[in-house]
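Below is a structure I'd like to ask you about.
Only one protein chain is missing; all other protein chains are in place.
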Amino acid sequence: MADLSQTAPTATGALGRGSDIKRQRRIRRAIWYALILAIVIWCAMVPVRDGNLSIYFAFMLGATMATGLNFVAGFTGYMPFGYVAFYGLGSYVTGIAVKLLGIPVYLAVPMGGCAGILLALAFAPTLRLSGIYFAIVSLSLAIILQRSIALMPEEITGGSLGMNIGVLTDRIQGYYAMLVVLVMALLTASWLAESRLGRSLKAIREDAEAADAMGVNVVRSRLYAWLVSAFFASLVGGVQAWFTGAFDTFTAFDVLVTAKAIIYAMAGGLGTVIGPVVGTVVLVWADELVWRAFPELNSFLLGLVIALLILFAPRGIIGTLIRRYPRLRNYFM
Amino acid sequence: MSSILLYNALIGGLVFGAIYALIGASLNVMMGVLRVVNFAHGEFVLIGSFLAYSVFSLTGLNPLAALPVVAIAMFFGGVAAYYLLIPRLRYSDDAETSSFLLMFGVSLMLVSSITWIYGADIRPVNFSFDPVNIALLTVEDAYGKGRDGKVLVPTARLVALVINLAIIAAMTWFIYRTLPGKALRGAIMNRDAIQVVGIDIDRLSANAFGLAAALAGVTGVILTLVIPSVDPNGGAPLTLFAFIVIVLGGLGHPIGALLAGMLFGMVEQFSNVLLPQSAAQMVGFVMLVAVVMFKPEGLFGRKVMR
Partner (left out) sequence: MSILRKATLALAMVSIGALASADITMAQEPIKIGMTVSQTGRFALAAQSGERGLQIWLDDVNARGGIEVGGEKRPVELVALDDRSDKALVPRVYETLIKEEGVDILFGPFGSTLTGAAANTTEQFDKFLMIWSASADSIYAQGYRNVVSGTQLAASLLGLPTIKAMHANGVKSVAIAYLDEPFPAGIAKGQQAWAEANGIEVTMVESFSTGTKDYSILIQKALASGAQAFIPTSYEGDQMIIARQLRELDANFDAVGMFYGAQPQFLEIGEDAEFLFSQTLINPKVNWDVTAGLTRAEMMERYEALFPDAAYEPDFQTALAYGAGVVLEEVIKAADSTDPAEMKQAAIDLSGNLTVMTGPYAIEETGKQVSMEFVVMQNQGEGNLEVIFPPAVATADPVFPAPAYSDR
């Protein structure tokens, strides 16, 4: 929020416009914080009214992953198809910390997050690749990590059965932990969008060379986005382990985890703050309906939605709306 | 270690290397000419396998009987898919990444359609050649305790290898010696320039997509001889292998993909011999990452396209 003052108008002629911009920003923020508040109240009430936690957990997980992916895919244009590597690592670090080291789960999850940052630093050299090379190498690294964990001794990682920490953790606490992580991710997203870093990232995405010429540190800005993104995916993986209590190398490194994060973010609109949340709400709800009504059609429809989105609305729901009604830009972050 | 294992790895490396070369070559056509990152390529191969399975289980004929049908059907299917999917991609901001995601969606649809039609289990393609294998040489004391071992090649694999090599030869001739082939190579090198010389790039692209789909389908038919079973979930690993091969060979480099396919097949088989099977399955991905990071133009490539 430090940059608020920096946007204060300097030229007298722009005074009116400047206050307009301020007003619009206030409206955008009000809408955004109201949305976060609504999500918090709604999700926090589910355990109280004894509702079906899994569905809301799936929503919160999806929204956090989509928002986290948006930091790197939306703000920098990289498509990390191996994003699940961070999620899986978070699950395993959390599981091992809880089960083998006896660390309380609320400390183990942040440990998983930190492990994610370390892994992201190790993978940082891949950021010099571009486009499809980056996507493929990212996916390969996720597969290598998965296989490496599968080869580790059964006493540590639980072997092919995977890890069960369900008897050591409380799922309602895990549910609320997910809510906390979601809110953290959403606040980070709105902060990032308005910060100097966010603006640098957007400039880089539009034209890296021009941004560089303007004095933006391209390499460092990208790295920050990459680390933040990885941190949230690792936290989500850890919280997922906390909530369901069971995971193995297949579920923790399932490429569909990445795919869903990409799809939710794209459906709402990559590069917008609100998009990933909107996309997740729409698609998780649709998935729940479809899964009940046509179980065998599920993955077909998932594929169809992706294809239709790419072909007809590559900017997603919010992106397409803003393009059609530019005034909406004043209301959505 | 017994030398008989090394002979077997060599044979397996040739057989699988030729398969990977062919899969890589067809993906390379899509990638090179169209800049389409076909993440459904493994499923295109599967369609060929399942059609061969159908022909075999309905008629009892050799699955190879499906070869012409698959080639023709997949060519026209590919052309139709091109017009349905690809031209619209030009409107997106990042056509390459968009094509990647689009084809990922297509692959989900294909897997679920195949599962819906054929069921989810792995099905054997229970066709046998007679004789079932051919002995190449005898290794004395291969298994210890004075037991000799024969180096055998299963007839089905030998047939697959021969057909595979014939197709690769035909394709190389097509690309380097015929006019449409030269146009394809031109499009790989410079998409804009060949339009200047009066080539209808849309028609060329549609035909290239059809050709690549047909080649993928044909590979699928051949694959039912090498691994006599069909599995609706078997596409994803093939897609990954195909990407490994074309990245190793250098994107858009037709000969590079063939050599890289052979190399990858050999590396895979020899790692199976030298490492535990479960660790060997990682080697290809490590190779891919190493090459992209340190030699991004590919092992045989000249042109940097990253």
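Order as written gives the chain letters A and B; numbering starts at 1 within each chain.
The rule is simple: contacts are C-beta pairs under 8 Å (C-beta built on N, C-alpha and C of every residue); 3 or more make two chains touch, one makes a residue touch a chain.
Note that the coordinates shown come from a computational prediction; the quantities given were computed from them, not determined experimentally.
Annotation: of A:150, A:197 or A:261, A:150 touches the absent chain (contact as defined above).
Residue in contact with the omitted chain (choice from B:92, B:172 or B:229): B:229. Within the full complex, the residue among B:61, B:84 or B:120 touching the omitted chain is B:120. Within the complete assembly, residues 50-55, 58, 147, 150, 158-162, 164, 166-167, 171, 244-246, 248, 250-251, 254, 291, 295-296, 298-299 of chain A touch the chain that is not shown. Residue positions on chain B in contact with the hidden chain: 1-2, 4-5, 8-9, 12, 16, 112, 115, 119-124, 126, 128, 132-133, 142-145, 147, 149-150, 152, 154, 156-157, 226-229, 231, 233-234, 237, 269, 272-273, 276-278, 281, in rising order.
Everything that follows uses one rule, which is that only the chains that are shown with their structure count from here on.
Chain B has its Cα centroid 34 Å from the Cα centroid of chain A.
Remark: chain B residues 37, 85, 88-89, 91-94, 96-98, 100-102, 104-113, 115-116, 236, 240, 243-244, 247, 278-279, 281-282, 285-286, 288-289, 292-293, 296, 306 touch chain A in the complex. Taken together, the chain A residues at the contact with chain B in this complex read 77, 79, 81, 125-126, 129-133, 135-137, 139-141, 143-144, 147-148, 150-151, 255, 259, 262, 266, 296-300, 302-307, 309-312, 314.
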